[in-house]
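One protein chain omitted, others in place.
Coming up: chain A.
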Amino acid sequence: MKPAPFAYHRPATVTEAVAMLGEYGEDAKVLAGGQSLVPMLAMRLTHFDNLIDISRIPELNDIALQGNEVRIGAATPHAMVGLDDEVAESVPLLTLATPHIGHFQIRSRGTLGGAIAHADPAAEYAAVALALDATIEATSARGTREIPATEFFTGLWETSLAYDEILTAVRFPVAAGRSGFGIAEFARRHGDFAIAGGVVGIELDEDDRITRCGIGLLGLGSTPLRAAPAEAAVLGTPIGGITADEIGQLAMSGLTDIPSDLQGSASYRARVGAAMVSRAWTQAITHVTEEALHA
């Protein structure tokens, strides 16, 4: 259970880091909090000749409100995201999702950028990024480009990042108008990878019609997913027009790649997934209704 040897690099800036990544190419891996990478190295599921540690680059550890977005630096630990007042005010779904990630000792060290770049199908922040249409910033020696979250996850632990790019920040839209959010997931032990789960973000107009709906799914495919059929079905309808059970069922329709393993068969996961989306939906509706009462 010891990792194989590697060379360690700790660049002081993003410019230095991307230069190193360009130099070492496919033989290098970016190390941030290491809460997923280090176990994989220890179990020798993977190996890299070079690890480039970005966890102590100050410019990557920052949360800032920029216009109608909150920009979170990639190396910001989960614990910081979870405690941040600006995040709680502007992107409450991140605040709701944080306690579900691992255990508090993992959240001290794990980073938002690392969780999204690792692209585990059960990653909470990845599902939130999808549901909220976040924008991912990818930096290389060639410059910085923006990747919509919906185009980021390409396969199990695979993303559209090029080998020489570092995920440097994620920008989440600020919750606008009358909005509500919810997350529910099921794991055998709190903090374990979810067997299935869902996150929901909705916006309503003055007539209680749904003007935006984002539903992210956890553990129900080889990547984090969006439940497009369920979102399409509710758009433009009044909030009471569909039951929580129905939205849960709809969210499972069209899923073709649900994992089956010792933790649960695909059909079991779909049943759990429907129940979790249904709960997250109810939370989101309650959330938006309570906001209305306080307004």
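Observations, loosely collected:
As a working rule, contacts are C-beta pairs under 8 Å (C-beta built on N, C-alpha and C of every residue); 3 or more make two chains touch, one makes a residue touch a chain; residues count from 1.
Here, contacts and distances are computed from a predicted model.
Per UniProt, the protein behind the absent chain is "4-hydroxybenzoyl-CoA reductase subunit gamma"; the candidates were "PadR family transcriptional regulator", "4-hydroxybenzoyl-CoA reductase subunit gamma", "D-galactarate dehydratase" or "Phosphoribosylformylglycinamidine synthase subunit PurQ". For the chain left out of this panel, the touching residue among A:5, A:67, A:143 or A:240 is A:5. The chain omitted from view is touched by exactly one of A:106, A:141, A:174 or A:228, namely A:106.
One chain of the complex is left out; on chain A, the residues touching it are 1-8, 10, 31, 34-35, 38-39, 41-43, 51, 53, 55-56, 79, 99, 102-106, 108-109, 189-191.
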